[in-house]
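Removed: one protein chain of the complex. Kept in place: all other protein chains.
The block that comes next holds subunit A.
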Amino acid sequence: MSSSGPINWTPMIVGFTAGFLSRLISLRSGRTHYPGYPSGYISQIALAVIAAMIGSSILTSLLGKEFTAATFLTLAATQFRDVRNTERKTLEQEEHLILVSRGAGYIEGIAITYEARNYLAMLVALLGSALTLAGGLTVGIIGSVIVLIISEIFMSGKRVGDLIDVQPAKISFDKGSLLYAGDVMMMEVGLPHSRERYEKEGLAVVLTPKDERGQAILWNVSQRQAITYEAAAAVGAQKDIGYPEQSPLCRMEMPAGTGKAGLSILPVDRDMAKLIKAIKNTPVLESDKWSKMSSPVLKRKEM
């Protein structure tokens, strides 16, 4: 230890602060309704502290010729792979307890994001400490802020509202029992009592893709389940075990295959603006990104 001389703490402190902030910024729960409880926040913050520390101290330990310490830090970094598994397990457990499920695609998306966020905190901390080492405190702070902003822009994925137009639609019944949201046939409701409920209290929207990408994400079942989950989380769903026909649904316009989708819901809070806002704010799932190439419907021009 004596060979390394006096330790320069400044790069570590700047890097740590930048990395920790990078993680905190993304820890708002509004969008995915997760983490939704204090213990969830605590575990995330603890991980953020560790990630920021690893990132910010690695350069200092290398410069101090403490190669053992540096090696240990890279070892610690690999432990963050488990974050994804932990998140996934928690959310999958919850899936059986909630009436409108998130769907496997959404859960995977959230899990991947949480893992990546910790690595990002590490990178931001590393860059922050490197800049401070190279250019002093002022350059370090300004540079860290720029890195933070760039990383935020880079990491914020698209929303459904960017790719899809959401319009209010009327709920109607055709051929006696087929539930329609606008022009989109949703399902068959066999019980007259439930049909009355839908006509009186139901809400419906039609989702029209703005471009090919929008159409591709709508054809993904997981994406539609995520939209349904967000819709139900925003306005509530009158549903309980034993009332399967009152589940909120998001279905494509079939058999026409126009690429439009409809969503029907029996809300607790009958607020169309809130519903549309929630749908537009649903994140576009990672798992759809490939499907732009593979969906045969995209070859059709009339959408």
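Simple rule for what comes next: a contact is a pair of C-beta atoms (placed from the backbone, for glycine too) under 8 Å apart; a residue touches a chain by one contact, two chains touch by 3 or more; residues count from 1.
Definition applied: contacts and distances are computed from a predicted model.
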Protein name, per the UniProt record, of whichever chain is missing from view ("Glutathione import ATP-binding protein GsiA", "ArsA family ATPase", "Chaperone modulatory protein CbpM" or "PH domain-containing protein"): "PH domain-containing protein"
Option from A:Glu87, A:Glu245 or A:Glu286 whose C-beta touches the chain left out: A:Glu245
Of A:Leu75, A:Leu191, A:Met254 or A:Val268, the residue in touch with the unshown chain: A:Leu191
Interface with the unshown chain - residue positions in subunit A: 95, 100-101, 103-105, 175-177, 188-193, 221-222, 225, 241-245
